[in-house]
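Of the protein chains in this complex, one is absent; all others appear in place.
Chain IDs A and B follow the sequence of writing; residue 1 opens each chain.
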Amino acid sequence: MSVNPATTRLGDFWTEFRRSPSGVVGLVLLVLFAAVAVLGPALSPYPEAGTSWRSIEYWQDEPANAPPAWTNLFAREKGAVSARLAAADSAAEEGEGYRVERASFAYDFSYDRPPLDLILHFRVDEPAPVSVAIERPDGRRVELVNSTVEPVSGEARISLDKEAGAAVLDFVRGIEPPEALERLDGSSLEPTAILFAEAEPGLTTAPRALKGKYRITLETIVVDGAEPASEPVPPRLAVVGRVSGLLGTDAQKRDLFSGAVAGVRYALLIGFLTALVSVAVGVVYGALSAYAGGLVDAAMQRFFEIMSSMPLLPFMIVLSAIFKPSIVTMIVLMVLFFWTGSVKTVRSMALQIKEETYIEAAKALGAGGPRILFRHIVPILVPYSFASMALAVPGAIVYEATVSLLGLGDASIVTWGQILHDALSGGAVLNGVWWWVVPPGLLIALMGMTFAFLGFAMDKILHPKLRTR
Amino acid sequence: MEPILQVQDLRMHYHTSKGAVKAIDGITFDIMPGETLGLVGESGCGKTSMGCSILRMPSPPGRYEGGKVIVAGRDILPLPEKEIRKDVRWEEVSMVFQGAMNCLTPVYTIGRQMLETLQEHREMEPGEARALIDEYLKLVGLTPEVAQRYPHELSGGMKQRVVIAMALFLKPKVVILDEPTTALDVIVQAQIINLLKKLKQTFDLSFIFITHDLALEAEVADRILVMYAGKIAELGTNEQIFGAKGPSHPYTEKLLQATPLLHKKVEHLHFIPGTPPDLITPPKGCRFNPRCEKCMDKCREEEPPLVEIEPGHQVACWLHAKN
Partner (left out) sequence: MDNDIILRVENLKKHFQPHLTFSQSITGAKKRKVVKAVDGVTFDIRKGEIFGLIGESGSGKTTTGKLVMKLIDPTEGTMTFQGEDVTHLEKEALKAYRRKVQMIFQDPYASMNPRFKIRDVLEEPLVIHKIHGDRNEREKALIKALTEVKMNPPEEFLGRWPHMLSGGQRQRIATARTLLLNPAMLVADEPVSMIDLSTRAEILHMMKDVQRDLGLTYLYITHDLSTARYFTDRIAVMYLGRIVEMGPADMIIDDPKHPYTKALIDAVPEPMSGKVGVIKELPISGEIPSPANIPSGCRFHTRCPYAVPACSELPEPELEDCGGGHLHACRRWKEI
């Protein structure tokens, strides 16, 4: 069978590739992963998850260890879902020398279990008096906060869970019988549990959810003349739910879906870069070794054997422990060990190609070593390299995950391995926080499978029929 | 005398994605006991396909499109595979494939490989089988000691003898030899040809000798069938083709002129310009017309019939066909 010109060869490759179902599955998965990697920030509720994974402030409005929102479908008592609300309407009321800025939020509560907290964010430049009130579906209005807030870099944050304890206690006083009140201890009171419950006796012990539309009003008094130091930021209300997001949150309140999405990029980067560089090095090394022959070949093969018999994992662990590991050093380290993967096959293939008449013909024409190596031998190895590249990708991903799992990953990014590491050290398994463990584990397996499928399919087509004529 | 093998209007096409390759397109001939039929033509004319088709093992994607192959009085094409294996293949007709000598397994001794072939067809005591192997090795001019050797220890000529011995095992009446001497040197080739002649005389065997080399056919074949593009161009006796009068089909004539003669110094060797036609869409009219010097208008329009111009001499050419 003769080799076809490049275009039809590609066409032939495609026709054969299509016949391998696993290859097609791999390709579809790869396309999906690539799409997620590109669209990443647009898909996730926390676009900066990749770089802000370890920032406490970035995640402070999320619940800790909250299951995914869709678990409500299977739960008897539906928990409030985390949400971020913008002000439904806002107005400003001018007084003498001051201005009252009012913003109100509408919250439709239709769950059985109340949110854990309501957090208000708004802009103030200087310490300012603030009041927050809630209007319940039963018409009751509760003044929750009435104090002066200290802004942090132009922004104030009020957590009702922390600030509204006293006001809620007052509210309870009007409802609960005195004997119940005696048992009450202000600090054990959960403000949101009270606020979202029917106003009836037993409110504090067995609250019944009061479903309906709530309105939260925020009033700030701004002294005139003080020009806003920052851009006006519209106030917002974060509902810290019982359940959150597509994949829930971890113990550090991080949205796991955003983490998983951000991880796709790093997995692809680590996988591709490691595979590309290491296979390129391996192919050139193997071809050179075969072409040079004799003593050079023997020496290169011994070096190769030493390298390939060195265990990568202990090295990575030791080096990561000594140096501050970064994704770049990790890739370099993996390349240093991974290149050996394709050498043996490449060398044996090159030995075969070396004996072809056209190599001898090129020699007879006066071609030197580099030309024969790079113009005649290496191009024929390229299809095989693609296959072995695809097969090297999962290895790289799993190694990075392993090192990260041991807590030695690059701290400035988020990878699936790191999520798994945090889950283990955070006791996710013991606490039954399955949504912390299963998705990153599955993703690592899926990504590995994608490239393994692609690799096997390509290998089957390209490798056994190294068509040299 | 009854012919031992008859091929009647045989058609075998390879069904490829580009269309049907008409490798054998209506071929009729027969072979008498003790006769050697030479099958000659350029590469790609359907010679090898012919050999495999007689054994009812066309290589895929080949399919029979019609005709008959009559072995010992019955058409073997409709027979079930099991019966073919039991009664026909190797029992009646065997074949030495092109390059078969290079297909001996390097890890087994010659004796073991011969034994396996034997046992595939016959239940036999090991002692009896070994005696038979020795006998056949002697028959092809080898010492029985060869059975203990591995293929790489034998020369090309010796391996070819082993392969011929394996084809003769079950005493077939017809042996098909596909280019049995192509890879061999001239002296070894002459030795093998001599061996075949001796075998033919001793056993009254019939051979189908496939080659591209007309000079070789002159040495071995009683009758010669010249194939061109899946069809018979000319079929005649050795004398009719190689005699003083020369062949009758322009293709055979050209082929003969292109064969260099050792003992005659020629200033200009002949050759046939162009290449054999594509068998998916063969040329209209005579398939040889684009390369033929004697091409007439009629040749481009109508396919010439195969006519008998003298007893036993058939030619498919408009120069000889009468209307």
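The working rule: a residue touches a chain if its C-beta (ideal position, glycine included) is under 8 Å from a C-beta of that chain, and two chains touch if they have at least 3 such contacts.
Please read these numbers as outputs of a predicted model, since none were measured by experiment.
Participant: From the listed residues B:I208, B:I241 or B:L279, report the one that touches the chain absent from this view.
Facilitator: B:I241
Participant: In the whole complex, not just what's shown, which of A:P177, A:P314 or A:P379 touches the removed chain?
Facilitator: In the full complex, the listed residue that touches the missing chain is A:P379.
Participant: Just name the one of B:A221, B:L235, B:L279 or B:C292 that touches the chain not displayed here.
Facilitator: B:A221
Participant: Which candidate, B:G127, B:P273 or B:P311, sits in contact with the chain we can't see?
Facilitator: Touches the omitted chain: B:P273.
Participant: Considering the whole complex rather than only what is displayed, give the residues of subunit B touching the chain that is not shown.
Facilitator: Its contact residues with the unshown chain are 36, 42-43, 155-158, 185-191, 193-194, 197-198, 212-222, 238-239, 241-243, 254-256, 258-263, 265-266, 268-273, 275.
Participant: Provide the residue numbers of subunit A that touch the chain removed from this figure.
Facilitator: Contacting residues on subunit A, toward the hidden partner: 2-6, 356-358, 360-368, 371, 376, 379-380, 467-469.
Throughout what follows, only the chains that are shown with their structure count from here on.
Participant: Report the inter-centroid distance (CA atoms only) between subunit A and subunit B in whole Å.
Facilitator: So the centre of subunit A lies 70 Å away from the centre of subunit B.
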